[in-house]
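One structure below.
What you see is the complex with one protein chain gone and the rest in place.
Note that the chains take the letters A and B in the order they are written out, and that residue 1 is the start of every chain.
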Amino acid sequence: MSLNNLLSVKNLTVEFQTSEGIIRAVNNISFDIPQGKTIGIVGESGSGKSVTSLAVMGLLQKPAARIPSGEIYFNGQDLLKLNEQQMRAIRGNDISMIFQEPMTSLNPVFKVGEQISEALRVHKNLSKKEAWEKAVHLMNQVGIPNPSSSAHKYPHEMSGGQKQRVMIAMAISCDPKLLIADEPTTALDVTIQKQVLELLQKLQQEYKMSMMFITHDLGVIGDIADDVVVMYRSNVVEKNHAQTIFHSATHPYTKGLLACRPKLGANPRRLLTVSDFMTESGEEKIVPVERVQVFDKEQEVKSESQILLEVDQLVTQFPIKGGLFGRTVDHFKAVDGVSFKLKKGQTLGLVGESGCGKTTLGRSILRLVEPSAGKIIYDGKDITHVYHEELRQLRKKMQIIFQDPYSSLNPRMTITDILTEPLNIHKVGANKNERFDMARELIEKVGLKSNHMSRYPHEFSGGQRQRICIARALMLRPEFVICDESVSALDVSIQAQVLNLLLDLQQEFGLTYIFISHDLSVVNFIADEVGVMYAGKIIEMDKASRIYKNAKEEYTRSLLSAIPKGLARETRP
Amino acid sequence: MNKNSLWKDAFYRLAQDKLALISILIVFLYFFVALFSGLGWIASNWSQEVGASNLAPSFDHLLGTDIFGRSVLQKVIRGTQVAMSVGAAAALIAIPIGVILGALAGYFGGWIDDFVTWLYTTFSSVPNIMLLISITLILGKGIFSVYVALGATSWVNLCRLIRGEVLKHKEREYVQAAGAIGGGHMRKLFRHILPNVSHIVIINTSMQFQTAIKSEVILSYLGLGVQGEPSWGTMIDDAKLELVRGVWWQLAGATLAMFFILLAFNILGDALRDALDPKLKGK
Partner (left out) sequence: MTKYIIRRLLYMIPVLLGVSLIIFVLFNLVSGDPTAVLLGKNATARQMADLREQLGLNKSLWLQYLDVVKSAFTFDFGHSWATKQEISKMILQGAYPSLCLSVPAFVISTVLSLFISLFVAYYRGKGIDLFIRVLCIAGMSISALAYILFFQWFFAFKLGWFEISGFDPEFPHFISYVALPAIIWIVLSIGPDVRFFRTVILDEIYQDYVRTARSKGLSEFTILLRHVLRNALIPIITYVVIQIPSLILGALLLENFFSIPGLGGMTLNALNASDFPVMKAMAILSSVGYILFGLLSDILYTIADPRIKFN
C-alpha cells in the first residue's frame, strides 16, 4: 500500500444471503484512491459498484450482507476492523456520500437547513446557531439561490437539481477526505447534470478531497475522473488512468461501453454494443470493419414519401383546481400550439427536459389524453374528434412504447397474455393457436426466446422488458409508433441494443416513429428530424444532421453543450 | 394451483412459513367443525343432559358440563358454527359491496367517486359498536340481524382500501398501455386493475373475519345475538355468575375456542400481508 493512497480496497468480497442462496455481489476486487484524486467506478446495474461503495461506508445491511474476505484501508486503518461506534465517527465526517435519488434521500419533514447542520453538530460539536450559519454558507457554496431563506425550505419545495445540491452541501459539510457519489446525476436532466458535475469538480479541488464517482455511463466521468475502475459482473475487469481507458482500453467490455454511447454527429448505422466486442462467456471478439464504419446522415437520400401525420396548432391543457369548492380556476397548457408534419417511414425526434410537455404531446397525438384545440391529421383524416369504434380502429395503426419497463407491463399477466391481448381485442387471428404463433414470431424478432413466453414480467431484466413492450406495440402491425423516453431508464450498454432493435424493426416493418427523449445524442442518432421542446412549444426544428452543428436557439445550444463528451479531460499536473 | 405468478409466489412463501401453515390448518379445522355441526353430524344433541350439573372437566366430559348438565364441549362446537357462519356472512356481504363500489369510485372518479366517498364516510362516522347494537336492536334479536349488522359495517374499510389502490393503479403505465392497444374501461378495470388489487381483498377478509367473530361474541353476550342456541358469547355470559362458584370451564372453553381461531387469523393475516403485499417484497 503506497502512502499517498487515501483509500485502498484489497481483495474485497461481499456476499448476500438470499432465499435463493448466497449471491456474490463483489468478487475479490482491489483498487486505490490516491489523495486528492477522483476515481470513477463504472459498470451496469448489478455489477457490484454500489455494493462496493456501501461496504466502504459500512452501510451494508447486516446480517444479509457478509464480507468473507478483504480489507478496506482508509488513512492506513482497516475500516472493516472498526466497530460501529468508531465507524460512525468516520461516516459523514471523513467519508461522506451522495446518493442517486435526491427525491427520496432527504428527510421530507425537516427543513434542509436542519438536515445540513445535523452532521456539523454531531461531528464538529457546533451549536445549533453556528451549524445553521455554516449550513447557509454551504448552501451558498453549492450554488443554491437565496441560501438564508432557502435553508428554511422543506425538500419538496425544491427542484431535483437543488435537492441534489443540498445533498452535496450535506456531504461536504464536515470537510470530508473522501466523497462517494453514487450515480449522483442519473435522475437529473442533462443541463442540470452538467451543472452538478461541474460543481462536484470545483468542490473536489477546493476541498482537496478524494472522490469516488460511481456511474453506469463512462461518458459522464470523462470530464471529472483521474482514474477509472471498470466493473463487470462483480469483478474489476480493468483499471487505469482515465486517458488510457478512453483512448486505449484493453478489456473488450470497456471497449464496448465506450462505443455504445451514440455521439453527436456521425455514428455507425447501428450502434456498437458490448456484445460486438465480447462473447457471452467473456472472450474477446473481432469487430467487423463494416460495423465500425460511420455514415453521414446528410449524405443519405431517403426516398420521398407522403405525409403520414400532420399536427396543427395542437393545444393540450389541464385544469388547475382551486377555490373553496375545487372548481377549475385556470388552465395549465402542457402543449401550447405545436405544429409539424411527419413523412411515412421517417423518425421525428422530440427533445426537451422534464416538464416541457413532450410526453403530453405524444399522448395527445394518440388521443390517450384529449387535446383542447388544434388538429391531428393522420393519413389524410382528421382524427382529433373520432370516438368509440373509430378510435379503437385507430389504435391498430398507432402505438406507443412507454418509458418505464417496470410499470408498463401488467405484473399479473404472462408474456403470452400480454402479447395476445391486442389481438384478442381487435379479433385478429382465427384462434388461440394462431395468435400464439403471431406472438411467438414477434418475440423472436425482438430478440427474446419463445420458450420464455409463459413467464411473468418480473422474471426479466429491464432491457428484456422493454423488448416485450416493443413486441406488444408491434403485435397489431401498426404503421406509426411513439417511443416515449423508451430507452431512458436503461443502462447505456442496454440502451444501444434497444436503439438498434428499433432501427431494425423500422426497416423491416416500414415504421414511422416519433422518438421522445431528453438526450439529444440519442435523438440525433435515431431521428431524421429533431424538434426541441421548451415550455409546451417546439422552439426549433431541423434535420438531425444539421441541428447539432448550427443550432439557432440558445436553449438548444445549452442542451448540446450539456451532453457528456465521452472523452477524458487532460490530466491535471 | 393458480397460474398467476404472484399467487404462486405467495403460495411458496406461505408454505415455507410453518406458523402460517398451522394457522391455515386451524382455520380449515374450524370450518369443518362448523360445517359438520351445521349439517347435524356432530353436536346435534347439545341440548340433552349428559350428566350432573356443573361437572368439572374429566375424561368423560372433556370440558365439563353446564348448570343443566349439558356438555360444554358440544356447546363450544355449536358456538363454532355460529362464529364461523357470522364471519363468512360478513365476508360474503362485504366483498361484493366493497370491491364493486371501491373499484367504480376509484376508476371513474367524478360524481360516482363523490357519492361512494360520501357513503363510506357516513357509515364510518357512526361508531361500529353503536351501529351494530342499533341494527340488532331494531331488526330484532337473532342471528339474521347479526349478519345484517356486520355486513353493514364491514364493507366500509374494504371499499376505502380498494378505491385507494384502484386510484393508484389507474395511473400506471400498464393500464395506459391497455388503453393504447384499444382496451375499453371494462377491460382496463376488470382484466388489468382488479387482479392487481385482489390481494387487498384476501388480506382484508382475513382481518375482517376475526372482527366479525369478536363482534358476534359481544353481541351475543349482550343478548342481541343468536337465540336459543349456544354461542361463545352467551357461554361467557353464563360464566359471569358461575365464576364466583369456581365453575371456570364454560369460560375457559369458549375463550380457548375463540383464542385459537383468532390467533390463526391474526398470524395468517400477517403472513398473507408479507406474502402478497409487493411493497414489502425484498425486505
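As a working rule, contacts are C-beta pairs under 8 Å (C-beta built on N, C-alpha and C of every residue); 3 or more make two chains touch, one makes a residue touch a chain.
Computed from a predicted model, the values in this text were never measured in an experiment.
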Q: Over the full complex, note down every shown chain the hidden chain is touching.
A: A, B
Q: Consider the whole complex, including the chain that is not shown, and state which of B:Y12, B:F28, B:F68 or B:W118 touches that chain.
A: B:W118
Q.
Touch as defined at the start, partner being the missing chain; which of A:L7, A:I29, A:M57 or A:I224 qualifies?
A. A:M57
Q. Of A:S8, A:S47 or A:N93, which sits in contact with the chain we cannot see?
A. A:N93
**Q.** Candidate in contact with the missing chain, chosen from A:I72, A:A131 or A:M170
**A.** A:M170
Q.
Touching the hidden chain in the complete assembly: which of B:A10, B:V217 or B:L276 does that?
A. B:V217
Q | On chain B, residues whose C-beta touches the chain left out of the figure | A | 118-119, 121-127, 129-131, 133-135, 137-139, 210, 214, 217-218, 221-224, 232-233, 236, 239-240, 243-244, 251, 254-255, 258-260, 262-263, 266-267, 270, 283
Q: Kindly note down the residues of chain A that lie in touch with the hidden chain.
A: 57, 59, 88-93, 96-97, 99, 101, 104-110, 118-119, 122-123, 154, 156, 167, 170, 321-326
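Just so we're on the same page, only the chains that are shown with their structure count from here on.
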(Q) Centroid from C-alpha atoms only, then distance chain A to chain B, rounded to Å. What do you get? (A) 47
Q: Enumerate the contact residues on chain B facing chain A in the complex.
A: 3-6, 172-174, 176-184, 187, 191-192, 195-196, 278
Q. Which part of chain A faces chain B closely enough to touch in the complex?
A. 363, 366, 368, 392, 395-396, 399-400, 402-404, 407-412, 414, 421-422, 425-426, 455-456, 458-459, 469, 472-473, 475-476
